[in-house]
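With one protein chain withheld, the remaining protein chains of the complex are depicted in position.
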Amino acid sequence: MIEVHLPGLDLKNPVMPASGCFAFGAEYGALYDLNELGAVTIKAATLQPRFGNSTPRVAETPSGMLNAIGLQNPGADQIIKNELPRLEKQKVPVLANIAGSEVDDYIATAKKISRHPAVNALELNISCPNVKHGGIQFGTVPEVAAELTYKVKAVSEKPVYVKLSPNVTDIVAMAKAVEAAGADGLSMINTLLGMRIDLHTQKPVLANLTGGLSGPAIKPVAIRMIYEVSQKVTIPIIGMGGIQNADDVIEFFLAGASAVAVGTANFVDPFVCPKIIKELPEKLNTMGVTDINELIGRSWKK
Amino acid sequence: MIEVHLPGLDLKNPVMPASGCFAFGAEYGALYDLNELGAVTIKAATLQPRFGNSTPRVAETPSGMLNAIGLQNPGADQIIKNELPRLEKQKVPVLANIAGSEVDDYIATAKKISRHPAVNALELNISCPNVKHGGIQFGTVPEVAAELTYKVKAVSEKPVYVKLSPNVTDIVAMAKAVEAAGADGLSMINTLLGMRIDLHTQKPVLANLTGGLSGPAIKPVAIRMIYEVSQKVTIPIIGMGGIQNADDVIEFFLAGASAVAVGTANFVDPFVCPKIIKELPEKLNTMGVTDINELIGRSWKK
Amino acid sequence: MIQEDMRVMAHEEIADHIFELKLQGQMVQQITEPGQFVHVRISGKTDAVAPLLRRPISICSADVKSRTLTLIYRSGGLRTGTELLTHTRTGDTVDVLGPLGHGFPVSEAPAPARALIIGGGVGVPPLYGLSQALAKRGIQVTHVLGFRSAKDVFYQTNFEELGKTFVMTEDGTYGRCGRVTDLLETVPFDIAYACGPTPMLRALEQTITDKPLFVSLEQRMACGIGACMACVTQTTDPNDAKGYRRVCCDGPVFKAREVEL
Partner (left out) sequence: MIQEDMRVMAHEEIADHIFELKLQGQMVQQITEPGQFVHVRISGKTDAVAPLLRRPISICSADVKSRTLTLIYRSGGLRTGTELLTHTRTGDTVDVLGPLGHGFPVSEAPAPARALIIGGGVGVPPLYGLSQALAKRGIQVTHVLGFRSAKDVFYQTNFEELGKTFVMTEDGTYGRCGRVTDLLETVPFDIAYACGPTPMLRALEQTITDKPLFVSLEQRMACGIGACMACVTQTTDPNDAKGYRRVCCDGPVFKAREVEL
């Protein structure tokens, strides 16, 4: 009743932690059995190890938070060596988020990571500055995002989900471009670009100046974008942005998502994912819904 | 110490209500003396009267709200006849927000409204669908916004502030385009496009489906955009988006604003504007700041 | 209209999810009519921003001498603003804006006359103050109060003290079974007042056409004072000068059929 089947991801429930909010599963895995989850999305892997940005890396905002972690990760090789084997022992499907500064980085990372047996699908984080194009994000120009998708698809051994940036004028154009380029699914949304200034230092709180806004504050933007995009593409959407409970999950399904990811809420309540998974069937029962798949896009379907 | 001087707007303090959140001043004017305010921004005037959207027109979201009022207003002529004379009797400067569905609407409205002696400056609301261009918002294409700005400037008897939409990939490009087209100042930001779905009806809460997200939730986005734009334009910025108190006002100044507007917070606390105006000098005192103008852009100035 | 931190004098659950909240403050002196409402800030402490908007709640009754007003509200349960309000305790203060709007015109009833009061669910509270005011003028009042189920019934005895009171439940678990409109023919009256769910009001507007009827409406609100245009409703008269009414300040009470329901 809460099973969902997406390319590469056969999920016994539609709830997974969002990339970057769950590291590689070790910490939350010490608190509960990761096999309870629909899937695990791991932190962005880059070709080379990255230390990330200076601290402060997070700041609180009204019903949200800003982060500028800076893609800290040990690099694809170390992830394959140290992190994926641990996840391989679990039964839970793995969605591997990958990032880069150039198209070639993505390609090399996708090749390595997608080949690993623990990985069921790739999630392409395109909210990264493209160093070869003056730092403009891959995710803000449809042609650039499409080219990247196409090239990653060409080398990936697993289905590819493209994670869209909400910081664009026309999210539907972005979605259609990556769908046409072969994406198997979409993840949306990544964080909104924001800033907070400290009144004492009179400078931005984050060492990186700007950061990504996540949490309940952005939920209305995520719902709107999924509502728009799901009507214009045929590939499934993993929805995220401010999810905190089963009600939110259902709102995302109604908007048009076929699965969901929970990010920031893990920091507020480390048990939030299993709690939602437990709450979900009860909630569907009270709604008289026998299969969660019925709800996908119901807010716009006739 | 809290006086600011902007094109057409000599403000004894930098705090004004935001357009659409204060109607034409009658209601809040019954609660306190409007002359306490730096200025009054009046609700968007369109050439013809508009009834607006069906209800529900508002929905609450985490630390924010969605609205889809639909530019309800009695039309430029009625505003000139019934609303502006009342404001003319006050000493408070008036910033008149205008909107339209075609360039010609804006031009005609600007002509009429800018001529009125009560009006000190126009604020061009470009977050409106352009019916002649398939409903794409004027505020999302730099060339379209620039053309509109240019044409309104040509007929306006008063300085023109262009109110930018945050729903764009490149806010700096928008700002530069309207500056080049002759804008005397910028207002930013308008609302983020969002949606909320009702779990009982399984449909969007708002009759209009989508609505504009305002309130504290969007402050980090507003701060980031003002921080970016203020470094690239020479015209002043009226900052808005989630302002609730004097601390927020200072944060907007540090980001690069030269005055601020308070929208949603009026609904939470109808006395919020005079409260902020009272709080502001005290706050500057504790910071050792003698002139609020010193703070403009200090977060990025060396 | 003032904004005031009112003191909680009592707060208790009087039916399933239904709370009676007694607040003390200066505001009480400004109440002019039954059916006015207050706009309650749920997130009082430290500039809290969630829930952001105030909640409109009708004034159930008011006592000028003790400067106390009574609100009766339904807690929407988990994740609603009103649920948060239920945690307020005696001695706390609550940030209230009011009194707001136009209430029931008590003087419209040419005394002596027979008034019929019809309420449904959380539409019942403002009718209590109305009935008190009518009874005070010597008007004979009959109440028809509809609830969903036995567990939802409140204030029956309070109303009974003021006049004949019929309680109905939709599922028949208490009082008569059915809807309030079922009873209309059996009760003689000269003027009627109603508050409750829109379908109920619509039915009443269709039934009570030969006598004055006043209805109190609900609409999602932001400002509560007429400035934001969130709460508008169209007039039935297409030639009306404005074409709309704001529920918060032109209402919430309207003459029957003045506005679209």
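When the chains are written out, they are named A, B and C in that same order, and each has its own residue count from 1.
Everything below uses one rule, namely that a contact is a pair of C-beta atoms (placed from the backbone, for glycine too) under 8 Å apart; a residue touches a chain by one contact, two chains touch by 3 or more.
Everything quoted here is computed from the prediction, not taken from an experiment.
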Quiz item: Of A:I2, A:L37, A:A59 or A:A99, which sits in contact with the chain we cannot see?
Solution: A:A59
Self-check item: Among A:T109, A:T191, A:S230 or A:Q244, the residue in touch with the chain that has been omitted
Solution: A:Q244
Quiz prompt | Interface with the unshown chain - residue positions in subunit B | solution = 62-63, 216, 245, 247
Practice problem: Name every residue on subunit A in touch with the hidden partner chain. | Solution: 20-23, 26-28, 30-31, 43, 51-52, 55-65, 67, 69, 72, 74, 215-217, 244-245, 264, 266-271
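Keep this in mind: only the chains that are shown with their structure count from here on.
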Quiz prompt | Chain at maximum distance from subunit A, centres defined as averaged CA atoms | solution = C
Quiz item: Just curious, how far off is subunit C from subunit B if you go by their C-alpha centres, in Å?
Solution: 35
Exercise. Could you tell me the distance, in whole angstrom, between the mean C-alpha positions of subunit A and subunit B?
Key: 34
Quiz item: If you average the Cα atoms of subunit A and of subunit C to get two centres, how far apart are those centres in Å?
Solution: 46
Quiz item: So which stretches of subunit B touch two or more other chains?
Solution: 61-64, 215-217
Self-check item: Where subunit C touches two or more other chains, by residue
Solution: 49-50
